[in-house]
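Excluded from the complex is one protein chain; the other protein chains are retained at their positions.
Let's look at subunit A:
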Amino acid sequence: MVDPMIVKIADNITSPLGFTTEENYQAVKRGDTRLQRFVNKWSLPEPFIASLFEEGTLESAFNHRVKATLPYTRFEQMALLSAIEAITRSGIDAASERCIFILSTTKGNISLLEQGVEGVPDDRLQLSETARAIARFFGNRAEPMVVSNACASGVCVQIVAMRYLESGRYDHAVVIGADIQSPFIVSGFASFKALSPTACQPFSENRMGLNLGEAAATMVLRRVDEAKGYWQLADGAIRNDAHHISSPSKAAEGSFRALEAVLRRCPLTEELAVINAHGTATLYNDEMEAKAIERAGLLAIPVNAYKGNYGHTMGAAGVLETILTMRGLDEGTILPTRGFDELGVSKPIRVTKECLTTDRQAFIKLISGFGGTNAALRCVKV
């Protein structure tokens, strides 16, 4: 009897940089971004920089791809576009009772608080209702779950899905990370003084905060006895800082403990190609992650982050960034960190400026968020 393993059999990224993983991968490899400055958008008093879909592109892509009989919100259209592509590529029967949908989002359809969408019931503001609408689109009747751990959700969701599949109740999990930008989220982060007035610069000396972004990313996961040729979610851990609800621990306590946990069954850290960091480009987050990496003894491993391409896509970030890192390593590439120039954290981490090549087939994804939640995920391709 072998322990079951959880592998990714298909994926998709739907973002302002493209509607497939491949388009997104090539864009990030080139160093592209759709980050731009918005003035008077949504009548907000302050300008802000964000990575948003050009007006109408999401809706027209959805109408082109999907002959939907029911109305969906912009958030749901984005999540569905991503899920449809990933599920089609996987070849699974998403309607099967052996398949579960697990969503990762922070604010889902929060815009419905401000303005309704014609034909969409008001209760779709509830995250469980929007998750149901997405699962039902595929004919799936199992009750979906929604993981909502603020900005750390996208890694926590993979850990929840991994364990749930290991328990044997389901064969497949469709994991969807998604968040749309809105006046609600932008004004919230602005009130925290967390937004950078320039394109964000992860880990850099002159970093001034984060940019927000919107995206959806989907992974189809399967329980297997033989993982050969697939990316395996090998180990994951979630830990709290027990420090502050909106600022990270100076000692990086939670992030360090999460890292330490995913290394327990990985004695050979030289097998790791890269640590894909959260790298939001806020002063405190990036410093904290550098500290966690140092404490875990991983200063020799290259570090990268994709917020300079996408901004912070919140509930999508952990899923999207895991997929991109896997895609890069599939062809021996460690992706660059757009926006990074001079190292501006106190520990000498090796942040990638340009693409690097590697023959290593393992990495760690790090993430952190409000509520003191930190998570780490170790992925291996065998």
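The definition used in the following text is that a residue touches a chain if its C-beta (ideal position, glycine included) is under 8 Å from a C-beta of that chain, and two chains touch if they have at least 3 such contacts; residues count from 1.
We adopt the following convention: contacts and distances are computed from a predicted model.
> Considering only the chain that is not displayed, what protein name does its UniProt record carry among "3-oxoacyl-ACP synthase", "Glycosyltransferase involved in cell wall biosynthesis", "Peptide ABC transporter, permease protein" or "ABC-2 type transport system ATP-binding protein"?
Matching the unshown chain against "3-oxoacyl-ACP synthase", "Glycosyltransferase involved in cell wall biosynthesis", "Peptide ABC transporter, permease protein" or "ABC-2 type transport system ATP-binding protein" yields "3-oxoacyl-ACP synthase".
> Which of these touches the unseen chain: A:45, A:119 or A:229?
A:45
> Can you tell me which of A:96, A:240, A:269 or A:352 touches the chain that was removed from the display?
If we include the chain that is not displayed, A:240 is the one touching it.
> Which one, A:147, A:175 or A:305, makes contact with the chain that was left out?
The missing chain is touched by A:147.
> Given the full complex, what residues of subunit A touch the hidden partner chain?
Given the touch definition above, subunit A has residues 43-45, 106-107, 110, 113-114, 125-129, 131-132, 143-150, 156, 160, 163-164, 166-167, 169, 183-184, 187-192, 237-246, 253-254, 257, 261, 264, 369-373 touching the missing chain.
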